[in-house]
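Let's turn to chain A:
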Amino acid sequence: MISLASYLIISMILFVIGLMVMIARKNIVAILLGIELVLNAAALNFVAYSKFVTNNLDGHIFALFIIVVAAAEAAVGLAIVIRFFQLKETIHVDEATQLRN
Partner candidate 1 sequence: MTTTQIDGLMPIVIMMAAAVVLFFGGHFASVILSPKKPTPQKDTAYECGEEAVGSAWSAFNVRFYVVGLIFIIFDVESVLMFPVATVFSEMVKEGHGLFILTEFLIFIGILVTGIIYCWKKGDLDWVRSYQVSARRNQPAVAVKAKEVKKASA
Partner candidate 2 sequence: MNQTVVSFLAQYEFFDFLTKIFGENSLLLTTLIFLIFSVAFVAVAATIGGLGTYAERKISADIQMRMGPNRVGPYGLLQFLADGVKMMMKEDIMPRTADKFLFYLAPLLCLLGVFATLAVLPVSSGFTLTDLNVGVFYLIAISSLVGLGVFLGGYASNSKWSMLGGMRGASQIISYEIPVTLSVLAITLLSGSMSFGKITDLQAGFITNWFVFHNPFAFLAFIVYFVGAMAETNRAPFDLPEAESELVSGYHTEYTGMRFGFFALAEYIEVFVVSAVAAALFLGGYNLPFHISIDFLPIQFVQLSILVGKALMLYYVVIWARWTFPRLRVDHLMSVCWKYLTPIAIFNLVGCAVWMVAFNGQSLAQLIFGH
(Lines give C-alpha, C1' and ligand atoms only; values in the text may rest on other atoms or scores of the structure.)
Protein backbone atom coordinates (compact mmCIF):
# COMPACT_ATOMS: atom_id res chain seq x y z
CA MET A 1 0.00 0.00 0.00
CA ILE A 2 1.15 3.53 -0.71
CA SER A 3 2.24 5.37 2.38
CA LEU A 4 4.01 8.59 3.16
CA ALA A 5 7.34 6.75 3.21
CA SER A 6 7.10 5.79 -0.47
CA TYR A 7 6.72 9.40 -1.48
CA LEU A 8 9.56 10.44 0.80
CA ILE A 9 11.85 7.81 -0.69
CA ILE A 10 11.09 8.97 -4.23
CA SER A 11 11.62 12.53 -3.16
CA MET A 12 14.93 11.61 -1.56
CA ILE A 13 16.12 9.81 -4.68
CA LEU A 14 15.20 12.80 -6.79
CA PHE A 15 16.94 15.17 -4.42
CA VAL A 16 20.13 13.16 -4.39
CA ILE A 17 20.13 12.74 -8.18
CA GLY A 18 19.58 16.46 -8.57
CA LEU A 19 22.47 17.15 -6.24
CA MET A 20 24.68 14.74 -8.16
CA VAL A 21 23.76 16.40 -11.43
CA MET A 22 24.62 19.77 -9.94
CA ILE A 23 27.98 18.52 -8.74
CA ALA A 24 29.05 16.21 -11.53
CA ARG A 25 28.22 18.08 -14.67
CA LYS A 26 30.14 21.03 -15.97
CA ASN A 27 27.53 22.35 -18.36
CA ILE A 28 25.67 25.27 -16.78
CA VAL A 29 22.36 24.27 -18.36
CA ALA A 30 22.79 20.79 -16.88
CA ILE A 31 23.34 22.37 -13.46
CA LEU A 32 20.03 24.20 -13.89
CA LEU A 33 18.43 20.83 -14.68
CA GLY A 34 19.76 19.56 -11.37
CA ILE A 35 18.28 22.54 -9.55
CA GLU A 36 14.89 21.82 -11.11
CA LEU A 37 15.06 18.23 -9.85
CA VAL A 38 15.93 19.37 -6.33
CA LEU A 39 13.12 21.93 -6.23
CA ASN A 40 10.67 19.32 -7.47
CA ALA A 41 11.75 16.90 -4.78
CA ALA A 42 10.98 19.56 -2.18
CA ALA A 43 7.59 20.33 -3.71
CA LEU A 44 6.71 16.64 -3.77
CA ASN A 45 7.50 16.44 -0.07
CA PHE A 46 5.24 19.39 0.67
CA VAL A 47 2.28 17.87 -1.15
CA ALA A 48 2.85 14.43 0.39
CA TYR A 49 2.94 15.87 3.91
CA SER A 50 -0.15 17.96 3.31
CA LYS A 51 -2.00 14.83 2.23
CA PHE A 52 -0.83 12.46 4.95
CA VAL A 53 -0.08 14.64 7.97
CA THR A 54 -1.66 18.06 8.09
CA ASN A 55 -4.77 17.40 6.00
CA ASN A 56 -5.09 20.93 4.72
CA LEU A 57 -4.03 22.52 1.48
CA ASP A 58 -1.19 24.76 2.63
CA GLY A 59 1.27 22.26 1.19
CA HIS A 60 -0.36 22.63 -2.21
CA ILE A 61 0.01 26.40 -2.02
CA PHE A 62 3.64 25.93 -1.11
CA ALA A 63 4.17 23.59 -4.07
CA LEU A 64 2.51 26.15 -6.34
CA PHE A 65 4.85 28.86 -5.19
CA ILE A 66 7.82 26.54 -5.52
CA ILE A 67 6.84 25.99 -9.15
CA VAL A 68 6.49 29.74 -9.62
CA VAL A 69 9.89 30.40 -8.10
CA ALA A 70 11.45 27.58 -10.13
CA ALA A 71 10.11 29.09 -13.34
CA ALA A 72 11.43 32.53 -12.45
CA GLU A 73 14.77 31.02 -11.46
CA ALA A 74 15.04 29.10 -14.72
CA ALA A 75 14.22 32.22 -16.72
CA VAL A 76 16.87 34.36 -15.05
CA GLY A 77 19.41 31.55 -14.86
CA LEU A 78 19.15 30.73 -18.54
CA ALA A 79 19.41 34.42 -19.42
CA ILE A 80 22.67 34.49 -17.49
CA VAL A 81 23.83 31.37 -19.32
CA ILE A 82 23.12 32.97 -22.69
CA ARG A 83 24.90 36.17 -21.73
CA PHE A 84 27.83 34.12 -20.45
CA PHE A 85 28.00 32.30 -23.75
CA GLN A 86 28.02 35.59 -25.64
CA LEU A 87 31.01 36.71 -23.60
CA LYS A 88 33.03 33.49 -23.33
CA GLU A 89 31.84 31.36 -26.26
CA THR A 90 31.41 28.41 -23.92
CA ILE A 91 29.07 27.28 -21.17
CA HIS A 92 31.61 25.28 -19.23
CA VAL A 93 31.16 26.21 -15.59
CA ASP A 94 34.89 26.26 -14.86
CA GLU A 95 35.30 29.20 -17.23
CA ALA A 96 33.35 31.44 -14.89
CA THR A 97 36.38 32.66 -12.96
CA GLN A 98 36.19 36.43 -13.21
CA LEU A 99 35.21 36.88 -9.56
CA ARG A 100 37.82 34.48 -8.21
CA ASN A 101 40.49 36.82 -6.92
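Points worth noting:
Criterion: contacts are C-beta pairs under 8 Å (C-beta built on N, C-alpha and C of every residue); 3 or more make two chains touch, one makes a residue touch a chain; residues count from 1.
How were these candidates chosen? In short, all candidates are chains of the complex that A comes from, given by their letters.
Here the structure is a predicted model, which means the values were calculated and not measured.
Of the candidates listed (1 or 2), only one touches chain A in this complex, namely 1. Those residues of chain A whose C-beta lies close enough to touch candidate 1 in the complex are 64, 67-68, 71-72, 74-75, 78-79, 82, 85-86.
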